[in-house]
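Note that this complex is displayed minus one protein chain, with the remaining chains in position.
Moving on to chain A:
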Amino acid sequence: MPVKYGVPSDPDYNERLAEFEARIKRGEKIEPGDWMPEEYRRQLIRMISQHAHSEVVGMLPEGAWITRAPTLKRKMILVAKVQDEAGHGQYLYHAAETLGVSREAMLEALLAGKAKYSSIFNYPTLTWADIGTIGWLVDGAAIKNQTMLAACSYGPYSRAMVRICAEETFHHKQGKEMVLLYAKGTPKQRQMAQDAINRWWWPALMMMGPHDQDSPNTEVLVRWGIKTKTNDQVRQEFINEHAPEILEAGLTLPDPDLRYDEKTGNWLHGPINWDEFWQVVNGNGPMNKERLEARRRAHAEGAWVREALEAYAAKRQRTAVAV
């Protein structure tokens, strides 16, 4: 693919930028090899690689519960879900690679602790009900964001998102089913579900990122059709769908200020603890160190598999040449 990333010092930059923005306005997808501003490319790599890392790290809190699933059915569901997350990471690394960054470089940044991933995965999964709650709230929040990104202007990212959304809907539904069953179950099951909702509600709201006025990238992302909604809009959609469903199940939400606003039709939330958000983003969450160590350990322990595959490929290559 030819590399055509425009910078403002290019003599034809303004002219090409106008064409590029007109294409986006017409609803055309930008594809690899098409002219694009370097800043568009940079923002996409930043977002897509963070997103890919989130899928990969997201396997860890749930993977820990595979051996402890209460029934075979729940175990098969959880295995399939964790396998999906691995696949989603791969779809996304591929989408980022179409912008000229290598998969190895992205993985290296993750293992070196230089790359960001969604802070939600730096919280611990303390009980089995956390697995249902992650599906319902965390995947529910992710789907809201991903549905928006499925309409984004960059072809490979939007295709990855359409696939991911279709699969994530299963993650969301299985989690919701589980929590609703526990809400109707024994007092102990109800309590377990409530405890999980209490711990995951606020971190789920933080997943959409800072408020619009504190989100410096939003303006350019919206203009170039990478995002089609702002963080606060996506957060509002998530609350409007999930708050009434949780309350209807007879569970409560840990927000004394939460209320339905007749005028706008929105469920309004109380203040979000952004100090906690930034603490976790900057590496001081409950599980940051453990997650990174688990990734590094998995990479190191998989080294012999990679070596064996390379040795086998090299042997076949020699055989092929000899023939």
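By definition in this document, a residue touches a chain if its C-beta (ideal position, glycine included) is under 8 Å from a C-beta of that chain, and two chains touch if they have at least 3 such contacts; residues count from 1.
By definition in this document, contacts and distances are computed from a predicted model.
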{"item": "Omitted chain (choose from \"FAD binding domain-containing protein\", \"Tat pathway signal sequence domain protein\", \"ABC transporter permease\" or \"Phenylacetic acid degradation protein\") - UniProt protein name", "value": "\"Phenylacetic acid degradation protein\""}
{"item": "Residue, one of A:Ser49, A:Asn145, A:Gln174 or A:Asn231, that touches the chain absent here", "value": "A:Gln174"}
{"item": "Residue touching the undisplayed chain, where the options are A:Pro11, A:Gly27 or A:Pro256", "value": "A:Gly27"}
{"item": "Interface with the undisplayed chain - residues on chain A", "value": "1-2, 27-31, 33-35, 73, 76-77, 80, 83-84, 87, 90-91, 94-95, 97, 103-105, 107-108, 147, 150-151, 155-156, 158-163, 165-167, 169-170, 172-174, 176-177, 180, 237, 240-241, 244-245, 248, 303, 306, 309-310, 312-313, 316-317"}
